[in-house]
Structures are given as C-alpha cells and as structure tokens.
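Missing here is one protein chain; the remaining ones are kept as they sit in the complex.
Let's turn to chain A:
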C-alpha cells in the first residue's frame, strides 16, 4: 500500500465515522420523535402532582384529548374549584383558555415560552408539539450505557431557553428514559424521568417526573385510562368545543 492509498483510507475512515455517527444520532432522534407521535390521537386522564420545596403537594386532574402532536385539549376535573377550566393548544403557539364562570373562551398569546405550563414545572417549550429533531441538532455521546443511547441536543435556533438537552434513549424501543435540560448558561436546570409502557401497538409515557433542580420543585404527570386512535376529528379541537364539552 503506497502512501497515497493510505492517506485516502485514513481520510475516509476519519470522515466517515463522524458522518455515520451524525446520521445515527439524527435517526435515533427521529425514531424517538416517531415513537412519541405514533398514535393518531389519544384520550386519557392526566394526573398532575406538583410538589414544592417543602414537600407540599397539589394535585390536579384533567381529561386530555390529543390529535397528532400539536392539538391538545385539557379539561380540568380536579380540584373541584377548577373543574371545567379547559385549555386548547393549537399549532403556532396559539392557546385558548376557557373559564366557565366567564362564559367565553379567551385566546392567549404566549409570548414567553419559558413560562410554566399552568403552574407545573413544564414550560410551554417543554410541552411543544414540534418534534425534537426539527428543533435540535443531535450528537451521539459516548460511552452509551448498556441499555440506552446518549444524545446531546443543541438548539437549531437561539429562540430557546435551553443551551442543550442530554437525552438517554432506550436502545430497543427508542423511547426517552431521561432528559437533562441545561439553561442558557449551561447550568443543569431540569431533569425529566420517563416511565414508558406499551398499550396496543403504542408506547406511551405512563409517568413523567420533571424536577426543577434549581428550585427544588417537581411535577409528576401520570397518564391513566389511555386510549389510542379513537378517531378524533379536527372539529373536536375547535374553540367552540371548549364550551360545549
């Protein structure tokens, strides 16, 4: 093997490896997105438990109806005082809020994505329906653990409140196991821990715990009585439905 051939092989090896890794990382993230958005629609009872630094808990319950990734309606059933309040999230960060005692839906323009989603530790950015692969550039981190891949996501745009997210993805099923969120100063800010379960053909996050490490605050979301592919129509997500349902 002459010097030229050796150089070409070396060049190919060193350039092919990052390329294939990038390819892998992209594919892994897309697989994760695909798994998360696999059902056409879903209906479930969502229990949200917010725990503050004094370990005081506040529990809320809502019926969730979701179509695709960007149409979601939460109708609160507990606590009793908040029963009937409903939120409707639509594409392009549009949100409608219905408070029965005011009798009319109110459109809310969310100008701040870092704001907490209805008093939980999830921000509106965390609840976004836009796939991760569209919002972040993934990079495969080594070493992996025996059961998970580690991906480091860096934002494609500067309109985000995170500098990076480190995700552990299950090697077999591609669902996220953990997501570590880093703020714009690269400080470890939040940790989401997922428990996935399978129902029918779909994997779904049966339990998600989001811990705000800086505020010693956490929110647990548990999905109950989940049903997939119920044939929900777009009309179910019209503003009028906030009242009529």
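FYI, contacts are C-beta pairs under 8 Å (C-beta built on N, C-alpha and C of every residue); 3 or more make two chains touch, one makes a residue touch a chain; residues count from 1.
Just so we're on the same page, contacts and distances are computed from a predicted model.
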item	value
Name per UniProt, for the chain absent here [options: "Glyoxylase, beta-lactamase superfamily II", "Gfo/Idh/MocA family oxidoreductase", "Phenylacetate-CoA ligase" or "RND family transporter"]	"RND family transporter"
Touching the absent chain when the full complex is considered, from A:34, A:107, A:156 or A:224	A:107
Residue of A:82, A:178 or A:199 in touch with the missing chain, whole complex considered	A:82
Chain not shown, touching residues in chain A	50, 56, 81-82, 85, 96-97, 99-102, 105-116, 118-120, 158-159, 161, 184-185, 187, 215
